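Missing here: one protein chain of the complex. Every other protein chain is in place.
Then we have subunit A:
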Amino acid sequence: MPPRWLNPAPDRREALTLLGLGGASLIGGGLATGAAAQQVDLGFAGGTRQLSGDWPQKGSMIVLRERAPLLETPMSAMDGEVFTPNDRFFVRWHYQDIPTAVDPSTFRLRIGGAVQRRVALTLADLARLPRVEIAAVNQCSGNSRALFSPRVPGAQWGDGAIGNALWSGVRLRDVLDLAGVARGAANVRVSGLDRPPPGAPWFAKSLALDHARDGEVMIALAMNGAPLPMLNGYPIRLIVPGWYSTYWVKALDRIEVLMGEDDNYWMAKAYKIPATPDAGVQPGAKDFPTVPINRMTPRAFFTNVDRATKVVANDPFYVRGLAMGGASAVARVDLSMDAGKTWHAAHLGPDQGKYGFRLWEATIGGLRPGGFRLWARCTNADGQAQSMDAIWNPGGYMRSQIASVAVTAA
């Protein structure tokens, strides 16, 4: 029996009706919306950021770094949207020499290394392979890094280095088969059209051969039914469902099959996490065993209310957000108003793929005047749930603590 404060929205139609009520009783503190908003406060020291509509093929984005571009998606742009619009999808490049022009007639995807025959594929060659489609969340390894405590250096993302799209393309396995993987090969290394400064290591990432050939890892030729924006990897990028974005190499143009381990900097040194169950260590810890970052973990986000929300006392209000299961599907999203002592199920929107976002929503009513805190916790189909406790690691990776918002009823 749910408590009086929570009415899981039973269906979409009722939820939309209640959204009108909820919207009316929100009296400020909401997320910045619309083109008029020039600034956004991401809720941490130094988190006041400019919004800019100046980036090519992009709408209003939070500019974290101009060169190489780091553009964050405002959470308001994801509100009610299981699929993040292409023109609001976050952008993250490592090196400043990024592709700004692509001629599809001369573009080639080259496959070499431990293969039976090296091949150079045109986009038309790729388009002739069996077509697959998958909804999958693309999340930066360092998403929410700025919320780490103590703070760590690096790109100071809020929660918006994340997006979900319907990716359409071809299986990496089918592409590898055109070259014929050599017997005994171990890893598949991928890289794109971006270039390092002189002497710096090429940005390249590797997957174990079995993973690369699992039939889920794919090369996207389209995103939400349209060509990829240049800043998101036009013409093609790798899609690694359930894994962090660092593996989703943009403007993919090289595949190299390796007989052994990849000792390149970007696999051997960068994007390493503590080899602990939750990727956390004591703040300040050093010299612990590490592994390459890999599968994502469950998360739930609020999208229609800010971290500090004001509501009208004794009036119902509507909250919603998005959840992801990480390496498996979203099983449930639960809400708590007593710091996790009791949890109550939110209503889930349609399942549009185990690796994608799933909308959650609830109507919360009758709060007496005062201050409250509302928590949202995602549990995935493997039974893995978010924790109330934050992890810490020096890279600022894999933050997935249960999100909460302060609610003041007056």
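Rule of thumb we're sticking to: contacts are C-beta pairs under 8 Å (C-beta built on N, C-alpha and C of every residue); 3 or more make two chains touch, one makes a residue touch a chain; residues count from 1.
Everything below uses one rule, namely that contacts and distances are computed from a predicted model.
Colleague: The complex lacks one chain in this depiction; which UniProt name from "Heme lyase CcmF/NrfE family subunit", "Fumarate reductase iron-sulfur subunit", "Sulfite dehydrogenase" or "ABC transporter ATP-binding protein" does that chain carry?
Modeller: "Sulfite dehydrogenase"
Colleague: Taking the entire complex into account, which one of A:Pro227, A:Pro316 or A:Gly340 touches the absent chain?
Modeller: A:Pro227
Colleague: Out of A:Gly142, A:Gly192, A:Pro235 or A:Gly349, which touches the unshown chain?
Modeller: The one listed residue touching the chain not shown is A:Pro235.
Colleague: Determine which one of A:Leu126, A:Met267 or A:Ile391 touches the chain that has been left out.
Modeller: Final answer for the missing-chain contact: A:Leu126.
Colleague: Go through subunit A and note every residue touching the omitted chain.
Modeller: 45-46, 48-49, 52, 54-57, 63-69, 95-96, 100-105, 123-124, 126-128, 130-134, 146, 151-153, 155-156, 168, 196-201, 215-216, 221-222, 225, 227, 230-231, 234-235, 265, 269-270, 353
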